[in-house]
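Of the protein chains in this complex, all but one are displayed in their positions.
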Amino acid sequence: MTWTLAQAASEATREVQWNTVPAMIWLMYLSAAAALAVCCYGFWRRLRIWRLGKPEIRWDQPWRRLKLVFRAALLQANLFRDRIAGFMHISMYFSFMLLLVGTMVVAIHHDLGIPIMRGYFYLYFQSLVLDLAGVWFCVGLIIALWRRYVIRVPRLEHGNPVDGLILAAFFVIVASGYPVEGIRLVVTGDIWALWSPFGYLTGLALASIWDEPTLLVIHRVMWVAHMLSWHVLLAAVPFTKLAHLVTSPLNIFFANLEARSIPDPVNFEDEQAVAVLGIRTPFEMTWKQLMDLDACTECGLCQSQCPAYAEGKPLSPKRVILDLRDHIRANADRYLAAGRARAAGQQDVFEQIMAEMPPLAPDVIKAETLWACTTCRACENICPVEIEHVPLILQLRQNLAMEQAQMPEGVAEAVQGLEVRQHPIRGATTGRTDWYRDLPVRVMAEVEDPEEIEILYWVGCAAAYDERLQRIARALVRVMNRAGVRFAVLGDEEQCTGDVARRTGNEFHYDMLARANIETLQRYKVKRIVAHCPHCLQTLGSDYRQLGGFFEVVHHTQFVQELIDSGRLQLPASLKEKITYHDPCYLGRYNGVFDEPRAVLDRLGVERVEMTRAGRRSFCCGAGGGHAFFEDHAGGKINRNRVEEAVATGAGTICTACPFCLQMMEDGLRSVGAAEQVAVKDFVELVDEALAAAEAQQEPAAL
Amino acid sequence: MGLHVAVLIKQVLDPEVPAARFQIDASGKRPAAGIAGEVLGPYERNALEVALQLKDAGAAEKVSVITADGQEAVESLRKALAVRADQAVLVDTSGHDDLDPAQTAEILARAVEKLGGVDLVVAGRQAGDWDHGQVGYLVAERLGWPCVSLVQRAELDGGVLRLTRQGPDGREVVEARPPLVVTVTNDERNVLRLPRVQDLMASRRQPITQWSPADLGLDAAALADLAGGEVLRLRIPERESQCEFISGDDPAEVAATLVRRLKELKLL
Partner (left out) sequence: MIVIAGRGGQELSRAQRELVTVARRLAGDLGSQVAYLAVGPEAEAAARRAGAFGIGRAVAIELNDASGAVEPIIENLAQGARRLGASVVLLAADHLGVQAGPRLAARLGGSALNDAVDVRVEDGRVIWTRPVFGGKALADVVLRRSPAVVTVRSGAFEAAEEGAGEAAVDVLEAVAVDTAVRVVQREEGRQEGPRLEEARVVVSGGRGLGGPEGFQRLAELAELLGGAVGASLAAVDEGWAPPEWQVGQTGKMVAPDVYFAVGISGASQHLAGISGAKAVVAINKNPDAPIFKVARLGVVMEYEKLLPALIEAVKRELA
């Protein structure tokens, strides 16, 4: 008996086209072919648009890239960035994939005549697993509907009405699949019916209402509905957000493995390259930037993290991506025609067509939107499909700033400052080197043997010219001197790194400053640099590489940690304050430094409390992207938002590790009226304080 | 036919040099070298913008910029070209140091004449270094043209210039016919536009017309004789940074003391 059953089980299968008439089968093949054709056509159109873009190599290190895709697509690793949505997506994604495999199994079994749909495989996978997968899909579907229509998650707003139709089509597929299966199980008296429990239950339920002839009719109707809704969805894939089934893995494969969030450099010597500056039309985007637009899943995670959006400013990174995408889709024919003309060498035709197309900024993406971005990288950090918003925004800014000469007044002033004073600080009351007059600081130009200098201290403009921020530089100098570090500064030879210029789209000025600084650093054969400013760290350490300046740059938090590790600096655990640490965007998300400042603070003996948004998810102070230099009056204040969070931790001191963050925090505290209760200090000011206190204690003991 | 507008510009020591950094050189008559960079003077920027707006509106056909200075001023002439001035003229006065306003005005007036066909001369109300506030007016006198001062904006309306200017009590609109000299003061509408980077790059290759005072018929002796005055010495005013607190609990009394002190300090 057991044996026969086992034997029978190993033979288990089902009739594939039960209760169909040839017309239905024909309809199936025809509509499948049509759907496939439409689907391919749709992707082909996308592909043609991507091919309008500029070249860019994004296929080096293929194994590493495949691993990324695997992690993202099969493990859905990127989706744990939001729990409930992640679960919803995983449910729908995996069950959908399983059902897709099931469909393919049927095709292989029936159409190719390779009998794989049988035996235990049939029972466990094709029957049981797929039956459950359908239910799992329903669970995901319900969560999706719930989020979109009942609780109306804000990041999903502005959704396309078509999104609802997609969910409806999915619903039809599931709602017709179970009756089709159930009726067959019941009517044929399939002995393996229990292997498809939900299908069988559906069949039994239907059979309790209708008689067999009716069931057969219902079966046929459902069969056609199931099949057709499938094909409609298939055809719709490239035209709806479902396209991400294809574009997301592609986009992840072609992700940027290099330094993120910085635009490609512009070669100002090359006349061709400067004919259009930044991005004016899709033709200045790379193919990958065009692909990014199609890869967006519209999940809105980026928007949910964006500080500008959070404060009601006219910027949503998701909308930037989608507005560009929609504009390009709506004008695809013209762009494609222009592309053809260009490829055929008909420059005049190309120009004639393009003359009618508006510049993407400010016509498609408004100037206020672009200027609202603080370049904090929160959007890129969270995007599950590795879309790069920041370089795109910056290159659109480049076109505004350099080609259209449009920028906020404060930015213009800062850039003019760079031009004539090599620093962007307006109304500076001191010179660049005044802050260290009374301190033992060596200047590179006066050092006889540059080899003897172990590290160059890059001061940066903020701390050189702002009285409050000078205290950071003075503290770091004292700490380094205590540790016996042989360091020097460039003094008057230091120019602004060009960070402000670059992040505001003023690449021309950035280029000039960067080249001058690289030349100076190379002249002194500088190998290693310490900076207390994360913006200098990023620019010197990463951006300059694009221009051939390779320097090892460490942040002062890393350097102090290093001094401790090597025993050159002993920290007393004497700071008994309650402190919360604010991760600067350019230190954390840009340069991955999260642990060192915390480890050093812990060593100082502080009671460290974390804000809700910390580490990778840290919330911007509002100063980046040039915002330290102009006032963005739209919406609320980002620094206020952040300071409220910091104050809520109950900490008596906010520790920052960036001069601009420090300014923003102090300003924020004043605006929430907490400046008396809560202090803001740079990391190294705390270190210096602790060291000074310890010395003061030791001295009387020594007497 | 549109107007030919000549803008008189000056490159000046960066007016934003911090007071604490300001030093005087060994001669005692000039700022020390190297305390700050040089920039196109602030009111000249406004003047240039007024001219460019006339060109934008189609009223001006040509905008020429002229400066009398050393070769270093080419920098500022290029800035003007970068915002699309059509022609730049440097009257190279190297070797004739410390020109005073009377000398500068004579040179510039002759340059305007040599340029030929100029209908409108636009100058800043005062240069941002020595703050003389004379050159534009003296050029007008020298050319014998009428002068409208403290202009903020200019439009051409059927051959008549409509000039919005700062009047004694608020704005006023003045009508005048070219030829004319105007001096310009700043206003939110005449902030100098920013150059497009492509124009900035192109300006580096554009030619600069170079004349010498001799080309304008002025030899060294004639030029020296034109000087209206002489700077004997510069000095740095003492800055009292001590805050004097006015104490007391009675507001009326404190207010009275405050007003008295302000008067004593010649601040009111």
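Couple of notes before you dig in:
By letter and in written order, the chains are A and B; residue numbering begins at 1 in each of them.
By our rule, a residue touches a chain if its C-beta (ideal position, glycine included) is under 8 Å from a C-beta of that chain, and two chains touch if they have at least 3 such contacts.
Owing to the predicted nature of the structure, the values given are computational and were not obtained by experimental measurement.
For the chain that is not shown, the touched chains among those present are A, B, taking the whole complex. Across the entire complex, the residue among B:Ala57, B:Ala222 or B:Ala255 in touch with the chain not shown is B:Ala255.
Residue in contact with the omitted chain (choice from B:Ala47, B:Val121, B:Val148 or B:Leu192): B:Val148. Contact between chain B and the absent chain runs through residues 13, 15, 17-19, 22, 24, 31, 101-102, 125-126, 128-134, 137-138, 140-142, 146-150, 162, 166-177, 180, 183, 185-188, 227-237, 240-241, 243-247, 251-252, 254-256, 258-259, 261-263, 265-268. The chain not shown here touches chain A at positions 410, 425-429, 466-468, 629-631, 633, 637, 663, 666-667, 670-671.
One rule holds in what follows: only the chains that are shown with their structure count from here on.
On the side of chain A, the complex with chain B involves touching residues 268, 274, 277, 402-405, 407, 409, 412, 417, 420-421, 426-431, 434, 508. Contact residues of chain B toward chain A in the complex are 14, 16, 18-21, 36-39, 191, 193-198, 200-201.
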